[in-house]
Structures are given as C-alpha cells and as structure tokens.
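One chain of protein is taken out of this complex; the other chains stay put.
Right after this comes subunit A.
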C-alpha cells in the first residue's frame, strides 16, 4: 500500500480519535477529499519542479505512534534555548509533553490546539481563524488540515505581549521504525500585540521521520510577530513546512529560517497583505552538506497600497547537496507605491552541489519599486589569500568569509541568545572553532 492510500484509509481511524461533531471536522473531511483527488505533489507541477517527495513515499510511516518515548529534560536540554527563560510547547512523537512544557493562560494564551478545539470559550476564535489563510489548493496543506488535531495555539490579546519568547519544539524519539507527524499551529496576534516564537523539529535517533507542518499566523492591526525556524535535524528527517501569514494594516511580521540539516526540507512561506503600511520580512541562511536538499518556496502577495516586503536568502552548498530558491512576488493592480525587494545569494563550495533558483516577479501596478537579485559564485580568492597570508588557516578563512556572507540575515535577529546559538550552529556546520563568538 502506498503512502497516499495509507493516509486516506487511516482517516477513518483518525475520526475515532477526534470529536466529529465539531465544526472543524467538516473542514477536515473536505481536505481529505481534496488530498485524495490530487495526491502528493509530483515534479510535473511547476511549484515542485526541483523537489521530489518520491523517496519519502516508499517508507512505511506509522501515523499514530503506539507508545511515546520518555524524555528527561537533561537529555534534550541542549535543543532548547536554555540560556534564557522561555515558554515552551513541547511535543514528543507528535504528542504533547506536559512534563517538558511550560504554557500559560496569564493574560495571553500559550497552549495547545487540541485544548482550543475542545473548549467552548475558544470556539469563536477557532471559527474566525482556523484554516482561514491556508491555501485550499495545496495538497500537502490539505493533508495536514485533514489530520489537524494537535499543535501550538497562541493567542495574544489586544496590546499584550508575553513576558518571554515562546519555543515550539517537536521531538521524535524513534520508538517507531518510521514516523510521520503533522503538527498544526495557530498563532494570533491581536491589535498592537507582540510576540516572538522559535520553532524547532528534532529527531533523536536515526529512524526516518516525515513532518508535514502547517502554521497559520494572523497579525492584526499594528501587531508585531517575529518567527524563527531552526532546522538542524538528522539526515533521515524530512520536513515540509507550510507557513501562511495574514497581515492587517500597519503590522510587521518577520520569518527567519535557518536550514542546516535534514534530508529533504521544503519551506513554503506565504504572506498575504490585507491592509496598508504592512512590512513583511523573509530571511534565511542555508548551509548544506551531504545529500541534503532544501527548497525555499516563498510568496508575497501585495494586495494593498503602500506596503513593503524584504527578502534575503543566503545559501552555502557543499558535497552533493541541492539548494532551491523559488521566490514569488505578486503586486496587484491597486497595490501602488509598493516596495518589494528580493535578494538571493549562493555559494557553491563543491563540484557535486547544485543550485536551482527561480526568482519571480508578477507585477500589475505601475507605481512600484520592485527588484530582485540572484547570484551564484565563489568565495573571493583575494580575500582568502589576504587572510591566509596573515596566518589564518584555510578553513577558518573560508568560515570567516561565510559568516560575513550571511551576516545580513543575522543582523535582524532580535533575540541575542538565539543569535549566539545560530552562530555556534554555523561554526559547527562549517567544522571550525574560531575561538571566539561572532
């Protein structure tokens, strides 16, 4: 039985585990119908031209783990941003771990989607926001919607701000030979609210894991949201991450994606602007080795005048890795005075590495400033020589240049502890110890 059939047939099993009278269940039923019709995306589709999920479909993924691995905090401490205090929503093999988590209802709601779905007092919020921005045409999103049950639920009311950043961490323990999880996050920042989120997927053994996540973010008027995605997983862990962001007037949302690990990683990042004076920021650093594959697929849809978007993606590709960047900016007819910028720079450091880039502009308004730039090149020989003539080793010199190369993206990270952590991850990935933190 192939994975698609397995998923479709296990929907009935899934129905036994959820409240099928809840209005959300109609959305699920519709979504599984859509998925059944279209199946997994293939390379024939333009949006998936450079990324194939075929290799994943041959695994016999278990969808509902029978037992959940037990974790001690000390074993997984290093995967948290433990230097600072944070709220934590932790899932182990797709199941919420109250032991590792730290949630709150004190003025703001940092809790679980399953709780929000079951409690009456959240019903109006669920009705208003759930599945309202996720694309109904995307097969992987539909698959997630069909099995949506658990994930983070964060609601920040008007003018509020949580006391500390929120970490969402997914562990997989490898109790199952192969595991597929589908977390669903709903994040709402009401008027003038502010929050910071750090998300991480981490498998603790070498067993294959396939994560198909959907995150919906709603930034109401004047809201500010910073979202950081850390992707540094094992070689057998694959991730399809769909993030949909709906922004209202004057809001500011930034998403930083740090991709250093994993097998196949596909990031679908979609911004929809529903008001004026909106600022959208999308940034990413990708450093790959082995046979890793990372695909950044972004969309910024400018639907109103006077908005801005900034994209900056840096990639360094070694060994037999493949990097894909597909950035799309759409500027509607009425979205005059739009400033949309897109930048994608890549360095190839191995002969077997591949880069496929497709920066795309679709512009229907005339009074706009839109540009994109895309480069593929090498590290500057002269700069390397300069450093080496001053006694800096080749590896270190290369690393320094790569740091400098990706620094634009680091600059806008607003959590100092996270910045330090990312810097260390980069050093680890490049295999250097500079003896100091940048």
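Everything that follows uses one rule, which is that a contact is a pair of C-beta atoms (placed from the backbone, for glycine too) under 8 Å apart; a residue touches a chain by one contact, two chains touch by 3 or more; residues count from 1.
Rule of thumb we're sticking to: contacts and distances are computed from a predicted model.
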One chain isn't displayed here; going by UniProt, is it "Xanthine dehydrogenase molybdenum binding subunit apoprotein", "Twin-arginine translocation pathway signal protein", "Fe-S cluster assembly protein SufB" or "Carbohydrate ABC transporter membrane protein 2, CUT1 family"? "Fe-S cluster assembly protein SufB"
Can you work out which residue in A:37, A:120 or A:351 touches the chain that's missing from view? A:351
Considering the complete complex, identify which of A:159, A:373, A:393 or A:416 is in touch with the unshown chain. A:373
Over the whole complex, note the residues of subunit A touching the chain we left out. 46, 333-334, 336, 346, 348-378
